[in-house]
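Of the protein chains in this complex, one is absent; all others appear in place.
Now for chain A:
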Amino acid sequence: MVGSSSSWSTALVKISPYTFAAIGIAISIGVSVLGAAWGIYITGSSLIGAAVKAPRITSKNLISVIFCEAVAIYGVIVAIILQTKLESVPSSKIYDPESLRAGYAIFASGIIVGFANLVCGLCVGIIGSSCALSDAQNSSLFVKILVIEIFGSALGLFGVIVGIIMSAQATWPSKG
C-alpha cells in the first residue's frame, strides 16, 4: 500500500488546525496559572512562617507574590490575544497550508507562553521564599534579593514577547 509508511504524518496533518489553536490557547492560560500558583504557594508558606517572628516583613514581601501573580496575568493577556486570532474559514480551506500554518503558529505561541511562565513562576516563587526568610533575619537583604527576583520575572516577559511575535503572523486564508 502506497500511503502506509506515511500514515502517521497523514493523521497528524488531518487534525484540524483549530484543534491545535484551541489547545495552544488552553496551554497558554492553564500552564501560566499553574506556574503562578506554584510560585505563590512556595513564597506564601515561607512568608507566613517567617512573619510569626518578624511581623514587619509581611507588607514588603507581598511584592514577591505580586511578581508571581504577574506571570498569570501574562498568560491571560496572551490567551485573549490568541483567541482574537481565531477566524473561521470555509470547510474547503481548512486543510490548506495557510490554515495549517496559522493553527500551528497559535499552538506554538501558546506553548511558548505557557512554559516560559511556568518556569518563571517557579523561579520567582523560590526566590521569594528565600527573600522572606532572609528579610526576617536581616532587613538590609530585602532589596538585594528583590533584584534577583526582577531578573527572574523577566523570563516570563521573554516568553510573552516571543509568543506575541509568533502569533502575529498567524493569518488564516481569506474567505474568497
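List of remarks:
The criterion applied here is as follows: a contact is a pair of C-beta atoms (placed from the backbone, for glycine too) under 8 Å apart; a residue touches a chain by one contact, two chains touch by 3 or more; residues count from 1.
By definition in this document, contacts and distances are computed from a predicted model.
Per its UniProt entry, the chain excluded from the display bears the name "V-type proton ATPase subunit", taken from "histidine kinase", "Carboxypeptidase A1", "Leucine-rich repeat-containing protein 49" or "V-type proton ATPase subunit". Considering the full assembly, A:Leu122 is the residue among A:Ala70, A:Leu122 or A:Val160 that touches the omitted chain. Residue-wise, the contact with the chain that is not shown comes from A:Ile42, picked out of A:Ile42, A:Val65, A:Val89 or A:Ala170. Interface residues of chain A with the unshown chain, by the touch rule above, are 38, 41-42, 45-50, 52-54, 122, 126, 129-130, 132-133, 136-137.
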